[in-house]
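Working notes, structure below.
Missing here is one protein chain; the remaining ones are kept as they sit in the complex.
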Amino acid sequence: MQAKPPPATALFSRERLIRFSDCDPAGIVFYPQYFIMFNGLVEDWFNEGLGISYQELVIGRRIGLPTVHLEADFRAVSAMGDQVVLSLDVKRVGGRSLTVQVRCTGRDDGVLRMHAQIVLVTTSLREHHAIDIPPDVRAAITAASGNNRPQTPR
Amino acid sequence: MQAKPPPATALFSRERLIRFSDCDPAGIVFYPQYFIMFNGLVEDWFNEGLGISYQELVIGRRIGLPTVHLEADFRAVSAMGDQVVLSLDVKRVGGRSLTVQVRCTGRDDGVLRMHAQIVLVTTSLREHHAIDIPPDVRAAITAASGNNRPQTPR
Amino acid sequence: MQAKPPPATALFSRERLIRFSDCDPAGIVFYPQYFIMFNGLVEDWFNEGLGISYQELVIGRRIGLPTVHLEADFRAVSAMGDQVVLSLDVKRVGGRSLTVQVRCTGRDDGVLRMHAQIVLVTTSLREHHAIDIPPDVRAAITAASGNNRPQTPR
Partner (left out) sequence: MQAKPPPATALFSRERLIRFSDCDPAGIVFYPQYFIMFNGLVEDWFNEGLGISYQELVIGRRIGLPTVHLEADFRAVSAMGDQVVLSLDVKRVGGRSLTVQVRCTGRDDGVLRMHAQIVLVTTSLREHHAIDIPPDVRAAITAASGNNRPQTPR
């Protein structure tokens, strides 16, 4: 895939500076850091995109969003000082899971650095088992998705 | 997949304690930490399994091993204090890439916590482009693999 | 020390959300994360406060800013979801070192969470030894400090 800005349909995106602390002795992002960045993007998406407090969800309601599956491709390196755009699209809303496509793209060069498909499951943090996506979360995702509506369970 | 010890054919494995610093507010491993653990396992595999100094490879010879693709499944949680076994099998040795299967399994319960398939590429850290797997690395992998010989390029 | 907003004289400050990934199994910031946050604050201070590209400094000019001494007090916990203010004051500009006071304060409650005094040294990343603070960096710090002028070397 060549230089390409994040799709206009991206549900949610945030800019971020690639920091010294994100990088390894090769001077580029150490790849697990991407997943930490995307965890933060999901937090921001809940707080700012869906209007559902992530803190209240995890601490107050004791509902977690662990990742159960992911597939990632790393296409180009991100170096210290790069400004990147992290974007998130909802691909599927299941009964107890949520599939999101995330991308990291250079803000200035439009080059896709990496992208991943991540399956998150709503779980009870009391018993660490999957629970139904709470109705308010489901409603907020559906409302936010609008025209780029994710596939919903039958 | 049910409780099952790491396969007897595992090429390389190491025990590791799940530490406080690996865990998140839910008290379980924050998933990007698994990839940091496996990065360490690859280091140990080079140093101890293949007899090739990872430090010399990266710093001396300026050869990197970035991940270009990964697929991971998270099956069961790992909690602080768990003893786990991290194991690595070589699945394929390409011209410039290496596919490894990694697993994290409970040492005491034999439960598979997560597993991933990771494609690593040998790159020049000077120019950040792929280079052929160095002959000594290829030879060491072939020798180490022995009977559980990975698929080699045609 | 009781609830108190960051001093009006703070040279540089930034707001930051305490994230899931900053927190430990006790649900509060794992203290090494504060130092990662402050490393980021120093980056932002250079880029935005001093007008000197941190990336250009480290990668282009091969000048590092390692910490050689620090003293830190942790007064109150920061929990996931807290909005905090990270602030930085220059206390002393030496020939080859820079002493900064950094603070993390709750944005909404004004409670000082932790503060630290950090001594940074300008070093050559080629030879890992101390070098004089570059003239442009010294000039920018002096200009930025203005009335809350740090102590300078005699």
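When the chains are written out, they are named A, B and C in that same order, and each has its own residue count from 1.
In this section, contacts are C-beta pairs under 8 Å (C-beta built on N, C-alpha and C of every residue); 3 or more make two chains touch, one makes a residue touch a chain.
These figures come from a predicted structure and were not determined experimentally.
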item: Contact list for the unshown chain, restricted to visible chains; value: A, B, C
item: Residue among B:12, B:30 or B:54 touching the omitted chain; value: B:54
item: Missing-chain contacts mapped onto chain B; value: 17, 19-21, 27, 36, 39-40, 43, 53-56, 58-59, 79-81
item: Where the unshown chain meets chain C, residue by residue; value: 25-26, 28, 30-33, 35-36, 39, 58-59, 64, 66-74, 77, 125, 128
item: Where the unshown chain meets chain A, residue by residue; value: 20-21, 23-27, 30, 32, 80
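Just so we're on the same page, only the chains that are shown with their structure count from here on.
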item: Rotation, 0 to 180 degrees and nearest 5, that superposes chain A on copy chain B via CA atoms; value: 180
item: Chain copies touching (chain B, chain C) - same or different residues, decided at half shared; value: same
item: Averaged-CA centre spacing for the pair chain C and chain A, given as whole angstrom; value: 29
item: Averaged-CA centre spacing for the pair chain C and chain B, given as whole angstrom; value: 36
item: Touching two or more other chains - residue numbers and ranges from chain B; value: 25-26, 30, 32
